[in-house]
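Heads up, one of the protein chains got dropped from this complex, but the rest are sitting where they should.
So, chain A:
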Amino acid sequence: MADIPQVCSTLDEMTASMASVRELIQSLRDKQASSDATNMTDGISLLSWKHHLMLSYIQSLVLLCARRAIGDPMEDRTPPSNPFSTTDRDPRGSGIGDLVDSMIEGRVVLEKIRVMESRMRYQIEKLVRIADESPKAVTEDPLAFRPNPQNLVNNEQLDGGLGEDTDEKAQEDGVYRPPKLAPMPYVETTSDKRSKRQPVPKTLSSLIHQDPSRPHVESTSGLSFTPALASDRAREIQQMTEFEEDNFTRLVMKRKDARRRKRDEEDLALGGSGMSKGRRRGRGLEDEFEDILRSVGRTKTGSIGDGYEELRQKGKKSDALSRSRTRTRDDDESDGREAPQAKRTRFERERRTLNKKIASVRAKSKQRS
């Protein structure tokens, strides 16, 4: 008996809350009719889909409770024919089983949405922050947008009107830079060829310095020391000392180089050649025949050969790469001139013509007189 007023009060509460809910729904309906926020032609955003899903979940739950309260069995269902991914899936029927199915579907989709949301969390938070805090325009703030790799494009790649600026910049330099459109073949310069040629044998080159028929070179005061100018190292060291004396400084070298120089100077003072690695090559009779042994052809292992190595190498075929090259060295070398002459500039040419004219005029005047 004490339950009856409780039940009545609960029922009254329920009617009152339902009336208030009805009012709310009426206002929402009016809002929906007036606004276009529910315009779904362009598709639905992820976040509003979440709201709709939850709403439908709640609706299904309520309906299920109502049906169960009535006493319908849980098995009636009319599932839709098309699978989930097709866009024009016909709606489910209204049996209880359909309600359960739709709830399950909504649950699964909500979980997937959660995963996607976690991936987009940074962007969503940023947009929310912007919406909350700043009334100013978003476009003014450069940090508002995500990094744009297009901004990293080089200025020279921009086409159209900006091409003229790059041309002016290149011309200001004074140096002509051709546009890099197609790959160009590598052309050897004369210095490359000269370095790749076989070096002159030392016996021949040392004759220039040690030729007995030429007069002996000495300084005027007789004070400068004359090392054995046969080896390259001796000449190098002498050049170093000359430089130091001329320029009133001492050369700055690394410790290793300084020690090597000192050692070579001592070696030269004692009459040696000054080459630090002389001991390693060859055996026997090195002191006297050093030059000859150095220029004699060596085998691949580095041991001293019998002097006919060069002849043997000439008979052999060279490797496939050099054979495939159609331009041989003879074509380049027999251009007609051995020593490269200086380019005859316009000034030189005009000078020559003028000299000839003067000479001819002089000759004519002499003839007359």
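A few comments on the model shown:
Heads up, the rule we're going with is that a contact is a pair of C-beta atoms (placed from the backbone, for glycine too) under 8 Å apart; a residue touches a chain by one contact, two chains touch by 3 or more; residues count from 1.
Convention: contacts and distances are computed from a predicted model.
Look at the chain that isn't drawn here: its UniProt entry, checked against "pyruvate dehydrogenase (acetyl-transferring)", "GATOR2 complex protein WDR24", "DNA-directed RNA polymerases i and iii subunit rpac1" or "40S ribosomal protein S24", names it "40S ribosomal protein S24". Residue in contact with the omitted chain (choice from A:188, A:245 or A:348): A:245. For the chain left out of this panel, the touching residue among A:15, A:34, A:198 or A:221 is A:221. Of the candidate positions A:253, A:269 or A:359, contact with the hidden chain is made by A:269.
In the full complex, chain A contacts the hidden chain through residues 221, 223, 244-245, 248-250, 262, 265-266, 269-270.
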